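Apart from one protein chain that is not included, each protein chain of the complex appears where it belongs.
Naming follows writing order (A and B), and every chain is counted from residue 1.
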Amino acid sequence: MEFKGEYRIAAPQQKVWEALNDPVILQACIPGCETLEKTADNELKAQVRMRIGPVSAKFGGKVTLSDIDAPNGYRISGEGQGGPAGFAKGGAVVTLRTDGAETILNYVADAQVGGKIAQVGARLIDGTAKKLADEFFGKFAEVVGTPEVVEQSSVAAATSASAPSVPPTDFAKRGLQHWMVIGAGALILIVAWLSMR
Amino acid sequence: MSNVSKIGDRVHRKEDRRFLTGTGRYVDDLQLSRCTHAHFLRSPHAHARIKGIDTSKAAASAGVVAVFTGKDTADAKVGGLICGWVVKDKHGVPHKAPGHPAIALDTVRHVGDTVAMVIADTAANARDAADKIEVDYEVLPAIVDLTKALSAGAPQVHSDVPGNLCYDWELGDKAAVDAAFAKAAHVTKIDVVNNRLIPNAMEPRAAAAEYDRGTGNYTLHTTSQNPHVTRLVLSAFVLGIPEHKLRVIAPDVGGGFGSKIFIYAEETLCVWAAGKVGRSIKWTADRSESFMTDAHGRDHVTHAEIAMDKDGKFTGFRIDTIANMGAYLSTFATAVPTYLYGTLLAGQYTTPAIHVNVRAAFTHTTPVDAYRGAGRPEATYLVESIVSKAAREIGVDPAELRKRNFIAPTAFPYQTPVALTYDSGNYVPIIDEAMKLSDYAGFGARQSAAKAKGKLRGIGISSYIEACGLAPSAVVGSLGAGVGQWESAQLRFNPTGNVQVLTGSHSHGQGHETTFAQIVSDKLGVPMDQIEVVHGDTSQVPFGMGTYGSRSLAVGGSAIMKAADKIIAKGKKIAAHLMEAAEADIVFENGTFKVSGTDKNVPLAQAVFAAYVPHNYPIDKVEPGMDENAFYDPSNFTYPSGTQICEVEIDPDTGVVEIVHFVAVDDFGNIVNPMVVEGQVHGGIAQGVGQALMEAAAYDNATGQLLSGSYMDYTMPRADDLPSFTLGYKTTPCPHNPLGVKGCGEAGAIAAPAAVMNAVRDALAQVGAQDRIEMPATPQRVWAAINAR
Partner (left out) sequence: MYDFAYHKPKSVADAAAAVKKASDGKLMSGGMTLIPTLKQRLAHPSDVVDLAGVSDLVGIKVDATGVTIGAMTKHADVASSADVARAIPALAALAGGIGDRQVRNRGTIGGSVANNDPAADYPAALVALGATVTTNERKIAAEDFFKGMFETALKDGEIVTSVSFPTATKAAYMKFPNPASRYAMVGVFVAQTASGPRVAVTGAGPAVFRVKAMEEALAKSWSADAVANVKVPAEGLNSDIHASAEYRAHLVTVMAKRAVAAAG
């Protein structure tokens, strides 16, 4: 699966960039993240306990930052092992640009899962990724600035006045905001992991 | 006599009482003393290098007896798993046979590849320990897309198989085909995908291995369709245990469909490890393991073209197929897309020139091998799809086009341009009967009525031929088979007159205990309840080749007939002595020896008793005892044929395909038990419908992950997906076996995919979508085909 999106954050680019590189902020934003520590300049180690429905598991992963172009963006990638459940890995190219006093965050992310979770949970992989991305986004926005959605084809379609119908529950609205990534590759890994019922 | 059955009687299956009351005895039911349990650690990656394995935590885990990795089996010189059929390519070069270690050495090549074996006192402890094994994988790019496997730059599955090409094989006269196309009045072209299937036997594979330190004897209880072949391969090629020191027992086995022909890593390792640790070892696959490691079936992509003259007579047929072998060669993998596929591409037709090119490719997927029909469903799907497409293109009714091209009943034996010699058949009466039973003539009205309520109705024909009753040993030997394909039988009478029928065939759902007993009952007049069919134990039954390729009745049944003839011949000598008559005057009727033209008689049971208590006995002419052995090697394949007609109704709003009527008319030669035959045909059709509409092993192209790894995502056909089938028979007895039988086990699965898909295409033709659909025609795909712009 691949996700991309754009997000406007009401904070200066430097601040957003720092947040993207701040293990404390990332840990606070990654759902279920128990530890996130820097092990080298561009490497972090994550421990995450994830729960989706009846599935609950501890997930250990390694996150690597590369193609660093401060403060304009980086590639964040990672992989993690979920024991007998399999593995997950993924990455995202995150780019930032300044727009007035605010920052536009773009990302293109992909995530892969393997082993048992891919074999028995295929139907939930995408949905789980969206859900986690949404959760991460919400928190990241809270911490870094006041978010404002600008451009998402899905939202455009779903909220356009001319659209005849919308899945309109609060949840469904949130569900539509699936773009945001995972500032932390660890999350991408985890995303997949969650795909069990 | 009470309950003597005749060939042709609808006898209830003797074995069903046991199966339906839960008293069948399967491998996992065995209770062995001091038994340990195995668990196999599986690769979660489609392709990865194993940089290191740390088994120390597993070895220290509770209850663990041993942990083995590929290094251990290599150090112990455990042989690799073999492919038993050598296919030679266009240039006479044998296929590429890369190593297939039972436990991966330094590279894993498909999700589910074996990485380590853990043996512990309980299955749960073994699994706990396996979770503690740490494997350092370097994940490598994987290739699972068959259409790209042979392309330059595709990830390589084996370093010693350049370009992933296992072989490039051909059959037929290319020049003659090219000439036919040069003169063709019309050419029809088609591209088809034959979807990969997962066998889904009800009972997962299992093994229970014992080692007797006193005698040095090994015993393997396993879910096998051919225990002697398993023993032969393990002895001669893999483990080096002398054949007489290895006993293989396949007790009740819950289905196989081909997947239990093969010799797999797990069963092999259980035998080896039992000797190594000196304890019994048991393993039963869980369903996830079945999905990942049972050999899959089908998986072809094909482009084909057929040339016709102005009258719609087929003049040439060219076929280019890529067949998926998976990551390693399974036991008979190479033969399936060649000798079981290419040779069947004449179908029921007189096409004079045929050329087929098959390239077999390795991919990072579960190995592919024979699955119900094996090659013949792929051939039938292709032939019958292109014939119906041709009929549509030239504006001829598809039934009519078939009849124009059928081999005439007077032309048998018929030599096809693709090696086989069909022994018998009469195809027009079959298709006529199928058309009658399906009210083919009334279809137009039904289609209009459906249209009026917004539904798309279609009708599809599939006229199949199969070569089964495998097989004349000399023929398959010349084609590269590593074994003969005769069958054995032994009729062992007991002094009290009842009889054990020992057969080298194996029953895992086919009903041999009934059908074979019926043959003996009919032939020898012995009541059904006095007959016991024994199979599946190499220490009880004579060496036999097992059950696959619709061979049990045609080959195994014929061996029983030969043994029965020997019983009668011996009994005549005994009866002649007892009745003080000349042997030449003795006739055998209804279980009794009679002196021709008199009322003097000796029932068989009396002759049997005399043979075991030879007080008054022609001991100078005949040995005591009544126990006869026979081996039967067929002189040809058998060629069941038939026509299926399927009628579907598509809901264009949802894409759902409903099968509203399904007719199958078959020529199976003589029929021993119509009820058993119906069961086989019903099951076969259900599997064929499954392939056409539902089943597909889905791999993620990027990662090689198996996405349809459970019943959440792998769609099995269910009773409510199917209509009641209408069956009919037209019989031309097989001319070369004593029963005149042809075999019925695979026909349904061979013919049904084309019948269903031709019906689907016929329905979709009303909206111009007939060329936009592939198997499985799931609701989503049908809806997308209808709505493609």
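Assume contacts are C-beta pairs under 8 Å (C-beta built on N, C-alpha and C of every residue); 3 or more make two chains touch, one makes a residue touch a chain.
Keep in mind it's a predicted model, so treat the numbers as computed, not measured.
**Student:** Please provide the labels of all shown chains that the missing chain touches.
**Tutor:** A, B
**Student:** Which residue from A:C33, A:A57, A:I76 or A:A109 sits in contact with the chain not drawn here?
**Tutor:** Answer from the full complex: A:A57 touches the omitted chain.
**Student:** Using the touch definition up top, pick the residue from A:Q13, A:Q27, A:Q81 or A:T128 that touches the left-out chain.
**Tutor:** A:T128
**Student:** Among B:L382, B:A450 or B:M694, which residue is in touch with the absent chain?
**Tutor:** The one listed residue touching the chain not shown is B:M694.
**Student:** Touching the absent chain: which residues on chain A qualify?
**Tutor:** Contact residues on chain A toward the absent chain are 52-57, 83-85, 116-117, 120, 122-128, 130-131, 153-155, 157-158, 163-169, 171-172, 174-176, 178, 196-197.
**Student:** Pick out the residues on chain B that sit against the missing chain.
**Tutor:** The missing chain touches chain B at positions 124, 127, 131, 288, 653-655, 694, 698, 707-708, 711-716, 778-780, 783-784.
Keep this in mind: only the chains that are shown with their structure count from here on.
**Student:** Please work out the Cα centroid separation of chain A and chain B, and write it as a whole number of Å.
**Tutor:** Distance between chain centres: 48 Å.
**Student:** Can you list the residues on chain A that touch chain B in the complex?
**Tutor:** Going by the criterion above, the answer is residues 83-84, 86-87, 89, 112-116, 118-123.
**Student:** Which residues of chain B touch chain A once you look at their complex with the stated criterion?
**Tutor:** Interface residues on chain B, with respect to chain A: 44-46, 111, 130-131, 139, 288, 291-292, 698, 700, 702-703, 705-710, 712-713.
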